[in-house]
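Scroll down for the structure; my scribbles are underneath it.
Note that one protein chain is taken out, while the other chains of the complex remain in position.
What follows is chain A.
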């Protein structure tokens, strides 16, 4: 009995604050949020009525949400693809012993030090002023007008800036993986007569699978949740054409005051992220091999 009391005291000393903070900041709001999706709460009135899954059904007919949701999927797909392609390429080049590789690593990582708001504003200036100026001077139609003024091009502007922002970070993950590959395996393959391409596809890529798992997971998560970059670069415009799901949820809840529906949309985002990242982690774990 005395032991049990000691255990309780120990728990409170070591884990009490963490447990309390974690429950009151993450778990309780999350569960309360799930409950809110089943009500018609508008954020102001004290009373809210239980309306079952009606919010979820109304979302299925909400074309702006469906647009924003599909756009986000497209955005996530291209961002994750290009982030990881470029990050791997850079990591490969920067572990091959070229001159000044440390300086390059430091430079390429720079965008990750800075918040999405500032990065968004920097690129807004580039897209609105610098590139059109260059385009008009050299007569290159593609960049003569601001990309942010056209829905199609504004989407790609968003992808470009995202890739620019995160590829340096993911590069670090691949560098960590590449450096961890035992050198004797590479040497053995060279002695066995493997060319550079065989070496990459048959040895390096399979051994690098854990890095891919982590990097794809992180880039998936981050691009699904992007908000500040979206806000600063395009504000969702022109005409809400680049409003990604995170910004859409924000406007629905805090600007349109539809808290129940906004929260239901957030829960749909959660379910989507959970399913996609679980599948991704499951598949890439299966592809991992022991060195």
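Keep in mind that, in the parts below, contacts are C-beta pairs under 8 Å (C-beta built on N, C-alpha and C of every residue); 3 or more make two chains touch, one makes a residue touch a chain; residues count from 1.
In this text, contacts and distances are computed from a predicted model.
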item: Identity of the absent chain, which is to be given by its UniProt protein name, from "Crp/Fnr family transcriptional regulator", "Isovaleryl-CoA dehydrogenase", "CidA/LrgA family protein" or "Carbohydrate ABC transporter permease"; value: "Carbohydrate ABC transporter permease"
item: Contacting the left-out chain in the complete assembly, out of A:51, A:73, A:126 or A:143; value: A:126
item: Given A:24, A:152 or A:190, the one touching the chain that is not displayed; value: A:24
item: Touch residues of chain A, complete complex, unshown partner; value: 7, 10-11, 13-15, 17-19, 21-22, 24-30, 32-33, 36, 43, 86, 90, 93-94, 96-101, 104-118, 121-123, 125-126, 129-130, 133-134, 164, 168-169, 172-173, 175-177, 180, 211, 214, 221, 224-225, 227-228, 231-232, 245-246, 249-250, 253-254, 259, 262-263, 266-267, 269-270, 273-274, 277-278
